[in-house]
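Missing here is one protein chain; the remaining ones are kept as they sit in the complex.
And then subunit A:
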Amino acid sequence: MTELSTLLAGLPGVDQVGAEQRAASLATRSIKTSAKAWAIDLSIRMVDLTTLEGADTPGKVRTLCAKAIRPEPSDPTCPSTAAICVYPSMVPVAAAALKGSGVHLASVATAFPSGQAPLQVKLDDTRAAVEAGADEIDMVISRGAFLAGDYQHVFDEIVAIKEACGKAHLKVILETGELGTYDNVRKASWLAMRAGADFIKTSTGKVAPAATLPVTMIMLEAVRDFRELTGRQVGVKPAGGIKTTKDAMKYLVVVNEVAGPDWLDPDWFRFGASSLLNDLLMQRQKLATGHYSGPDYVTVD
């Protein structure tokens, strides 16, 4: 047996009922007033504002970049989002729009969302995105190979992509909705971290279920244990299906309780989302004005 398969075989199984109960109990915490204001601003700073549609146009990407830089134009105290996340073909447009803003530019690559392409194509896809200005790459793993038990193939692919990324950060999308079990989520998390991932990300957003609280909790346990073992800290990014401020608060509670406050930072935890940002802004307005806001008071993306 290789070292990798020994490692993966040695991972303990996940107690499914226990994990779901723990996540559900953490989700009942109530965050109010000044803590809520802090958590909303932190959540905004953690958003990877995402548009991954076939219908994306340069105009739409530019609009979204402007929104990422200044989510609330009437309020200079509102922070920027962490990053913009687009398809590789839109990277040049986004790079020009984000120049000098400090907002990161993430590009999906490696035949997103299915990952069903030859390695060479995936490498070229990655290099092109980095050359065009992306400083973060969101790659998908080959779920087919993973589910077939060919862990070495998945591992080697991540290593090769990581090399192609150069200085760009690598986020590895596990697509947990296709992995089937929590045990597989734990295995894939460790595999990706061993292969050099800077971030592990739940989902593409194209498969249901996307991010869930228990899955994110298991990934947070993995990054916590990985740092204890190796000293290297890896980030976590849940993506897809996180739409409300309340959802975001639940995730932050889980981050704090499971991985610890070190991860409560945009460098180590991100939300892959599009509609979440508007809800965060509406909640922010609610705290500022005292009355409920509505979709008329945020931009239509």
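Worth pointing out:
Assume a contact is a pair of C-beta atoms (placed from the backbone, for glycine too) under 8 Å apart; a residue touches a chain by one contact, two chains touch by 3 or more; residues count from 1.
FYI, contacts and distances are computed from a predicted model.
The complex includes a chain that is not drawn, and of the options "Aldehyde dehydrogenase", "ABC-2 family transporter protein", "CxxC motif-containing protein" or "Ion-translocating oxidoreductase complex subunit C" the UniProt name matching it is "Aldehyde dehydrogenase". The hidden chain makes contact, of the residues A:43, A:274 or A:293, with A:293. Counting over the whole complex, subunit A has residues 285, 289-297 touching the chain that is not drawn.
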